[in-house]
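The complex is shown incomplete by one protein chain, all other protein chains being positioned as in the whole.
Up next is subunit A:
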Amino acid sequence: MTSALLTPLDTLDRQARPAAGSRPDAEPLVHISNFRMDFGRSTVIRDLSFDINRGETFGFLGSNGSGKTTTIRALLGIYQATAGVLHINGRPFAPEDGARLGYLPEERGLYKKESVIDVMVYFGRLKGLRKAAAVAWSHEYLERVALGDKAKVRLDKLSGGQQQKVQLGVTIMNDPELLILDEPTKGFDPVNRKLLMDIIEDQKRAGATVLMVTHQMEEVERLCDRVVLLKNGEVEAYGTVEAVQDQYGGTVVRLQYSGEIPASVHYVVTRRESTYAELTVTAPVDEALILRELMDAGVTVRGFTAGRPSLDDIFVAVYGDQNAAGADETAGE
């Protein structure tokens, strides 16, 4: 079943999608440089630059309200950038250029009063599929995501998660070369989350370039080749997942303990349970010093390991201070 969906549609020009890495010297598929975005007097993106290479899966990370959705909208021409260059395939995106884009917006929505199959076929036709191909593909997809019996049902009669599955289908039905997913797992139960991850991986394997926004760091670790972290309208970190982990000192202390962990300039407590804690080292000091600091403060240490931080740790370390400082008014939306 999985592989059946992967079989490319014979109606589409398969040659147009280059296999990953087949053009080593090729320009990046997505190129953003010196992007700035103001809404009225408030600046959301100050100066943002990054590239996405063909065939890679790219994680676009940042706290709530940091401007991820805004950047994607500007890249796709839905917003007009205040300044900067945002290119796909070497030029600003325009739907009529024929680039095969699959975009799953953060604000989900389809024509709610029409049947599932009608809406899917409509979008398939708009994306250049022949009607018969669109119908066949839609039925196959609906079977895969366990909505086989819902083809003739009106969209507003489906649950939120079911509607999202339909929308994901619409997103990938033109066999996209660039897949942009803004919080794709939002609203999915664990089973469907796994199904979605499988579908994304299928697309990846078929050569799609994926730009993904998510707050689920384990998804990033599992899927993404490279990431960019956005903070205060600028790049906070950018590179492969490993490089970003290394950039953050490479050190997280995982602690089995009892007692009161003292505040320190050398670390921040990124996780605190009754007997377990994680400390992210924020100063260039030896781990032994931290152990001493803890013991001096009267903490009983039963286990102590230092290692690379998880992306979760890094995220908290980078953005942890924001809410406290009240810098982010849209957080928690």
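What to note about this one:
By our rule, a residue touches a chain if its C-beta (ideal position, glycine included) is under 8 Å from a C-beta of that chain, and two chains touch if they have at least 3 such contacts; residues count from 1.
The definition used in the following text is that contacts and distances are computed from a predicted model.
Name of the non-displayed chain as stated in its UniProt record, restricted to "Ferredoxin", "ABC transporter permease", "Benzoyl-CoA-dihydrodiol lyase" or "Tryptophan synthase alpha chain": "ABC transporter permease".
Of the listed residues A:Arg54, A:Lys127 or A:Lys150, the one in contact with the hidden chain in the full complex is A:Lys127.
Contact with the undisplayed chain is limited, among A:Thr82, A:Asn232 or A:Thr282, to A:Thr82.
Among A:Asp51, A:Asp118, A:Glu143 or A:Glu201, only A:Asp118 touches the chain left out of the display.
When you scan A:Arg108, A:Lys231, A:Arg271 or A:Arg308 for touch with the missing chain, the hit is A:Arg108. In the full complex, subunit A makes contact with the omitted chain through residues 40, 73, 76-82, 93-96, 98, 101, 103, 105, 107-114, 118, 122-123, 125-128, 167, 170.
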